[in-house]
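First the structure, in the form of structure tokens, and then the observations on it.
Complex shown without one protein chain; remaining protein chains in place.
Coming up: chain A.
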Amino acid sequence: MSEIVLDVRGLEAGYEPGVPIVRGASITVKKGEIVVVLGPNGAGKSSFIKAIAGLVPITGGTVFLDGKDITAAPAHTMVRLGLAFVPQTENIFPLMSVEDNLKVACGILERREIPARIEEMYTAFPDLVRQRRTAAGNLSGGQRQMLAVARALIVHPKVLVLDEPSAGLSPKFVSMVFEMLAGIRKSGVTILLVEQNAKAALAIGDRAYVLVEGKDRHEGIASELWNDPVVAELYLGQRPLHAEKGGGA
């Protein structure tokens, strides 16, 4: 459990030179873990995770994947290096069938391996089988998220990186997505996710980081962070967390 898969050190990144959004954030993700990155709106969570995936220019710091420096690797080489990213929105090809969405992601697999791998994804995500010929744009929000995750998993990534997988989903689908992620972790996949929905994310996570103003400000065991007063203050800037916890659930 202690082998480090993803090691991000002092990452600085931003779209425009001289205007960093991520300002020296460091995290580690160990093999088999679910690590959650939390933070208030505008903390740079999304830019942080996109920079790791090669989608936001990195201006400082390093990213190691399995001990290999991938800081300067272009986005399209990430799946080959072992990092599969699921964007928050527009994470499927809407006009292609479900099956073609899976196939198009198989570029790095051996040709003969592909059909079996697609069947494995259908076994893991049975909802997708019935829709295999459907244009992905016609799927429900939850099914789209499943397809996006299946598409990322199909290439046997060393780490699955997700940007707010619950964003924009109805509550029913939110719990479905988190159950799905917990199930994926059980199968041995390492997961890093950014989430706005702290409660649900901490419930399935092992460790969590709180990102504030582009820096990692706090780290802890996921189950303990929920009651951590520092997190309450950093994350929400207020203290109703305990009240909610005590009164509600």
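Throughout what follows, contacts are C-beta pairs under 8 Å (C-beta built on N, C-alpha and C of every residue); 3 or more make two chains touch, one makes a residue touch a chain; residues count from 1.
Following the convention adopted for this analysis, contacts and distances are computed from a predicted model.
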Should one name the undisplayed chain from "NADH-quinone oxidoreductase subunit M", "Raffinose/stachyose/melibiose transport system permease protein", "Amino acid/amide ABC transporter membrane protein 1 (HAAT family)" or "Probable glycine dehydrogenase (decarboxylating) subunit 1" using UniProt, the answer is "Amino acid/amide ABC transporter membrane protein 1 (HAAT family)"
Contact with the hidden chain, among A:5, A:21, A:70 or A:105, goes to A:105
Can you work out which residue in A:37, A:51, A:65 or A:155 touches the chain that's missing from view? A:155
Residues of chain A touching the missing chain are 53-55, 74-80, 85, 87, 90-96, 100, 103-108, 137, 151, 155
